[in-house]
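Report on one structure; see the data block that follows.
Omission of a single protein chain aside, the complex is shown with its protein chains in their original locations.
Per-chain residue numbering starts at 1, and chain names A and B are given in the order in which the chains are listed.
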Amino acid sequence: MGCVQSFREICDRQKNTNVRLSLPAVCFVWQTAMIILFGVFIRYNEESDTHWVEHRKANNISSDIENDFYFRYPSFQDVHVMIFVGFGFLMTFLKRYSFGAVGFNFLIAAFGLQWALLMQGWFHSLDYTDGKIKIGVENLINADFCVAGCLIAYGAVLGKVSPVQLMVMTLFGVTLFAVEEYIILNLIHARDAGGSMVIHTFGGYYGLSISWMLYRPNLDQSSRLQGSCYHSDVFAMIGTLFLWMFWPSFNSAITDHGDGQHRAAINTYLALASTVLTTVAISSLFQKHGKLDMVHIQNSTLAGGVAVGTAAEFMLMPYGSLIVGFCCGIISTLGYIYLTPFMEKHLKIQDTCGIHNLHAMPGVIGGIVGAITAAAATESVYGREGLVNTFDFEGAFKDMVPTRQGGHQAAGLCVAICFGIGGGILVGCILRLPIWGDAADDNCFDDESYWEVRDEALQNTGFRMRL
Amino acid sequence: MGCVQSFREICDRQKNTNVRLSLPAVCFVWQTAMIILFGVFIRYNEESDTHWVEHRKANNISSDIENDFYFRYPSFQDVHVMIFVGFGFLMTFLKRYSFGAVGFNFLIAAFGLQWALLMQGWFHSLDYTDGKIKIGVENLINADFCVAGCLIAYGAVLGKVSPVQLMVMTLFGVTLFAVEEYIILNLIHARDAGGSMVIHTFGGYYGLSISWMLYRPNLDQSSRLQGSCYHSDVFAMIGTLFLWMFWPSFNSAITDHGDGQHRAAINTYLALASTVLTTVAISSLFQKHGKLDMVHIQNSTLAGGVAVGTAAEFMLMPYGSLIVGFCCGIISTLGYIYLTPFMEKHLKIQDTCGIHNLHAMPGVIGGIVGAITAAAATESVYGREGLVNTFDFEGAFKDMVPTRQGGHQAAGLCVAICFGIGGGILVGCILRLPIWGDAADDNCFDDESYWEVRDEALQNTGFRMRL
Partner (left out) sequence: MGCVQSFREICDRQKNTNVRLSLPAVCFVWQTAMIILFGVFIRYNEESDTHWVEHRKANNISSDIENDFYFRYPSFQDVHVMIFVGFGFLMTFLKRYSFGAVGFNFLIAAFGLQWALLMQGWFHSLDYTDGKIKIGVENLINADFCVAGCLIAYGAVLGKVSPVQLMVMTLFGVTLFAVEEYIILNLIHARDAGGSMVIHTFGGYYGLSISWMLYRPNLDQSSRLQGSCYHSDVFAMIGTLFLWMFWPSFNSAITDHGDGQHRAAINTYLALASTVLTTVAISSLFQKHGKLDMVHIQNSTLAGGVAVGTAAEFMLMPYGSLIVGFCCGIISTLGYIYLTPFMEKHLKIQDTCGIHNLHAMPGVIGGIVGAITAAAATESVYGREGLVNTFDFEGAFKDMVPTRQGGHQAAGLCVAICFGIGGGILVGCILRLPIWGDAADDNCFDDESYWEVRDEALQNTGFRMRL
């Protein structure tokens, strides 16, 4: 702690938000690197290559409709909307940081998905015969998933970092994600279709740790801009709703063909419905005059989707999904009311979007629910084949039993937390270097730092003074 | 009428919009009830259960792609967007009720779909061998459909009721819907794939009757807030467009696999296109200086989708769809110009969103078009097998003929109207009890009644006074 403290002091400096050299440099160099690496490593897989016709005949596949594209593409597009519109617009709630929210979200997602295709490809889709990564629609979904982890982290530092810092955060975030995912899914053999652990727990703690490393003691100097305005709250609801509606696609996008995708979608649909009611209840109950708070409606209503991520493909049962959603709505909303202020005041964690309540906590709950559901699985409920298929008790893990699988799930959760916190502290150190162009404490949450804002109405009427 | 009048007087009282006890209580109790009922009754069906693999082999199904999930999930997601973004944002047009529009829409839809899964499940998906309701993606679509009826009704009372009243309205609305749907589809054997009768006619008259029961003689005291502002009209266009674009999915979501879904989508696409042109024409023609009215563009352009709901799966023919859309654009827009003011002044029906023009009237037209199209069906046009498949002339109805089917369609329409009006009056009585926390006449259409509105700009500059 002492060394962290002194490191912080070293990094105190005069702030300059001009990124005219650093941002283009990062974009050009990294995009060029992507092109070279893609040239060396990435090719189409057998289902997206023109040899598909021959492959189809050779494998006795009766119809083009059995190309994985038709199983997964609709889900992919829904996930894609969540990444770009969902996350992007959810963060537009700040009255003067909508450009940064939706624009930087766009930038880092577009970079992150390329890097994710490479990183995840090396771990999961490398064809050892020719050393190439073979990609298809499932890789695109996984790349979007990987990016989601970094966008969650962005939520914690929204308005306080420069686009260059975000690019660095994403580069390391994707790298850490791919390693963590490989350990959890392949080495530990945990199941995590919707990424409660791999995406949300990791992404949440990664962002919170970075925010803690970048603690700004005088952030209240920007408080005039740290709220929402009427229409920015409505914009944020666009993000909320697209996340909420398409979450069943998120949790079912890479589950098993057939009943796996079907069941994951149903469970997520139900958990989310349940969350909405308890979020509204708590929001009203803890506010004077029983008025609802838009912050809760925008965020906590999504917690149920996070928390069924791991167990959505299991036989969680419809009522099980409702229970998970019920609890998460309560916990997440209480988190916004009590925990976020507490963390800011006592733990020096400034969490702009409250990702601890929306992603980190529900993600941990999701990991625990997954472990319990897995441990409780029986052949009578799943059927013999169903049990093997659902938990992938094949190959090196063909002697696995549900109770042990539960333990592995729990181990996976621990790995996700460790990677999140450890990685966040590491990357936070790097982001404290005085070279990234982030804004001063009294200038946060303001689009004018990085965007040409031409709104004469705001300028003429002295927007800044009035607000 | 006299007793209704005196009942109204009894219910006049001092208004208090504090729902701090009632709203959380309703949410918690009802959500808990849902969990218990789901625990007792709801299970996965054979296509979403882990036993699918065995079921597939036993039934000689060659591929996972034949799981109903892949036939219907893309349509389901489109319907889902219509319910939450479509209906939600369509109602954001009021300058100061956008939170209530999109937020309460979210709340009641999330509750309603759970209750709908149960109610519709008891009628349609009950497995008599074990007394459980078995759900799959088609049930999710039907639950969304059922909720649509209640959201339509919300349009009539937008800005004038409390969230607790909305929850009560939804509880009864879903219940009535499920009964009415069972009578129309199963007992009467009417076909109504897109729900012109079952959803729109019922929902429309249900909402109008409630609005009539809750008539507010002094609503003009809130007139300062009863209009739109520039950006709220643009927000509403988000709702309009997502409804318009995804309506082909709505009308085709639960039609027969293959040509049924295909044809329903085409018919709806065409009817909607045609409606846009006549809506624009009438809007311009009846306004001084030929200027267009956003209210018409936001609403009447959708009437064609409502009106082909029943006949979309029939051989309505592409030009038939265009004709239906043509007429509905005219009728719906004229409704906004003449009928809505007339109903408010002379019939004491205050219809905030004009659902009579967008849902009730076009729904009735849709029912009539459906009856005529069914009655006119011939084997030469449909083919022998096609006729049986399209109208489901099987089992107890295997001796049915098209002309008689036309009569059954008409009977179905009558049932929908009766349930709508009767149910609305009944529920309206309940909603007049002085316990629900609705706002006073001079305080309607204002988000500040139920939401923490933190917009300093509005507060400082005296938003309420200025507007």
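As a working rule, contacts are C-beta pairs under 8 Å (C-beta built on N, C-alpha and C of every residue); 3 or more make two chains touch, one makes a residue touch a chain.
Everything quoted here is computed from the prediction, not taken from an experiment.
Enquirer: Return the single residue from B:185, B:270, B:311 or B:453 that touches the missing chain.
Expert: Of the listed residues, the one touching the omitted chain is B:270.
Enquirer: Return the single residue from A:212, A:247 or A:450 that touches the missing chain.
Expert: Looking across A:212, A:247 or A:450, the contact with the absent chain belongs to A:450.
Enquirer: Any idea which of B:42, B:184 or B:322 touches the chain not displayed?
Expert: Residue touching the chain left out of view: B:322.
Enquirer: Touch as defined at the start, partner being the missing chain; which of A:43, A:124 or A:224 qualifies?
Expert: Final answer for the missing-chain contact: A:43.
Enquirer: For chain B, which residues reach the chain that was dropped from this view?
Expert: Residues of chain B in touch with the missing chain: 62-63, 65-66, 70-71, 74-75, 78, 227-231, 233-234, 237-238, 241-242, 244-246, 248-249, 257-259, 261-263, 265-266, 269-270, 272-278, 280-282, 284-285, 287-294, 297, 301, 315, 317-319, 322-323, 326, 381-383, 385-387, 389-390, 466-467.
Enquirer: Kindly note down the residues of chain A that lie in touch with the hidden chain.
Expert: Residues 17-21, 23-24, 27-28, 30-32, 34-36, 38-39, 42-44, 47-54, 56, 62-65, 67-70, 73-74, 77, 80-81, 84-85, 88-89, 92, 96, 98-99, 102-103, 106-107, 110-111, 113-114, 135-137, 140, 163, 231, 235, 238, 450-458, 460 of chain A touch the chain that is not shown.
Definition applied: only the chains that are shown with their structure count from here on.
Enquirer: Note the rotational component of the Cα superposition from chain A to chain B, reported as an angle of 0 to 180 degrees in steps of 5.
Expert: 120
Enquirer: Just curious, how far off is chain B from chain A if you go by their C-alpha centres, in Å?
Expert: 33
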